[in-house]
Structure formats: structure tokens, C-alpha cells
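Heads up, one of the protein chains got dropped from this complex, but the rest are sitting where they should.
== chain A ==
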Amino acid sequence: MTEMTASVAAPAVALRTVKYKSPTARGRLPVLILFLPPALLLFTLFVILPMGEAAWYSLYRWNGYGTPTDFVGIRNFSVLFNNAAFTQALVNNGLIIVVSLLLQIPLAIWLAMMLAHKITGVVTFRLIFFLPYVLADVAAGLIWRFVYDGDYGLFAAIAGFFGVATPYVLADRDLAIYAVLAVIVWKYFGFHMMLYIAGLQAVDRSVLEAAEIDGATGWQKFRYVTLPLLSSTLRLSVFFAIIGSLQLFDLVMPLTGGGPSNSTQTMVTFLYTYGVTRMQVGLGSAVGVVLFVICVTLAFGYKRIFMRHD
């Protein structure tokens, strides 16, 4: 059957393509010439070229003045991977990803499950939960700096109320990263929640009803019906969480600036502190290259493996 259709269809298709192809090619060329260059030029100028430049600078010792001349090969990279602050930054980025996946996303799904239905007051709650995401990162960082403040902040007030010594969480090497993680979860769960609400609203009610008729419990309904139907949203949300975690910068700067003792450094805050403020453009570019490679590998790997069908 298939063979027959194929053999019948083949000449027709071949005929059509022969007839069809040349006018399109002829018609497309002027369009290409006219419309491609502006976009291509902009993209090359502001995306491809800087990336190439960063890769080039990363092989030099250079302070940003004049043109780089002091070629050092891969020394910037070896310095980088021997630097305790950078390895700490890598560990922290990993930790942020783990917390995003294990804490933030489940929290977002849980809240989305409750807020996907049309109950009175649901819009208000959605708004409240989404609000942190709308806030500028720097503003959120500053707000939380005040909350954590051991002298005048909310933490000081709470500690004072219970009559215990105030913890200075942001000044504590062991606690600071957890304080930052808490803010990250607070800041971004609303975004993921909104994704899931949209995903849940697309779930067909009749499937859930069918499951109910079959006698599925609440958990079973969630595990075997809702979650599989949410899987494309889940894959997207995980993707955003990973890439966002890798690029985290503006929330950390006002909170701790990467301190104390580099305990809250991320790759990008490391790039800024060691590359930009120390005017070591070469080393900074090397961080950029490493970050780029990690991001690209993860993004393409993830898309290829998990998002093939989306």
C-alpha cells in the first residue's frame, strides 16, 4: 500500500519540484540579498564578533588598553581552574541549579496546581506570587539585604523579639550562600509557577474526569495524568532554570558581592570581580569562554535529549 502510493506519487512530486524549484530560487535570491544583510550584519556585529573577540582576548594578558600583544596561550585558563574562588563559583552555580530543580520547580508546580482553578481571589494570589519576578534583580537584592541586616533588618527584629543573638547571615561564610539561595527561590518561583499555570490550563478536563471515574486518587491523578501532560512545560521550565542559574549575577551583587571570602561567588560575579574591576580583560574573557562553552553544551545537549519532540 505504502509502496504503491509512493510509486504513484513520486513522478508527480518530481515533476512539481522541477517546475516549482526554479521560480522560487529565482524569486528568493533578491529577497535574500535585500533582507538578509541587515539582520546578518547586526547579528555578526553584536553577537558573533564579540564572541570571537572574547575567545581571542582569552589567550592574551591584556588590561584593556591598546591592542593585546602579550600572547600567553592557555595560561589564563590554567590560572582560572587553579583559582579557589573560581572553583567555588562553579560549585555555587551547581548548587543553584540543584536548588532550582529540587526546590523551586516543585514549589512552583505545587502552587500552580492550587492556583490553576477558577476560585475567587485566585488572581490576587497569582499576582502576589508573581510580584517578586517583576521586581528588578538589583532592587530585590537590596530589599533582601535590608531583610537580612543584623542591626536594623527584619532578622534583627525577629532575633530581638526572641531575645537571641542576631545572626549576620550575609557576613557568615557558611550561611551566606544559603541566604542567597533563599532569595533566588523567592525571586524566580513565580515565573515558573506562571508557566505551569498556563500548562495546566491546557490540560483536558475530560482526561482527569476519566481518571476519576477509574478511581484514581489525587496523587495518582497528578502522577499519571497531570505530570505527563505537563511534561513539555516541565522541560521548558527546567531549561530556563538551568540557563538562568548559570547566568546569575545581578541578584548576588547587591546582596554579598560574592563575599565573604568568595563564598557566594558565581561564574559571572567572578568574571566581573576578577576580570572587569581588576582590569584583567584576558582572564575575564577566559571566564566568558568557559561560561559560553558550558551554556552552549548544556543548552544544545538538553534540547537534543529532552526537547526533541517539543
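Here is the rule we use: contacts are C-beta pairs under 8 Å (C-beta built on N, C-alpha and C of every residue); 3 or more make two chains touch, one makes a residue touch a chain; residues count from 1.
Operating definition for what follows: contacts and distances are computed from a predicted model.
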Study note, to complete from the structure: Its UniProt record identifies the chain omitted here, from "4Fe-4S dicluster domain-containing protein", "tRNA-specific 2-thiouridylase MnmA", "Tetratricopeptide repeat protein" or "Carbohydrate ABC transporter substrate-binding protein", as "Carbohydrate ABC transporter substrate-binding protein"
Point to revise | Selected residue (touches chain absent from view) among A:28, A:223 or A:278 | key: A:278
Study note, to complete from the structure: Missing-chain contact, candidates A:44, A:201, A:217 or A:261, resolves to A:261
Review point. Among the options A:66, A:121 or A:218, which residue touches the chain absent from this view?
Key: A:66
Point to revise | Residues of chain A in contact with the chain not shown | key: 63-66, 79, 149-152, 165-166, 168, 170-173, 176, 256-257, 259-261, 273, 276-280
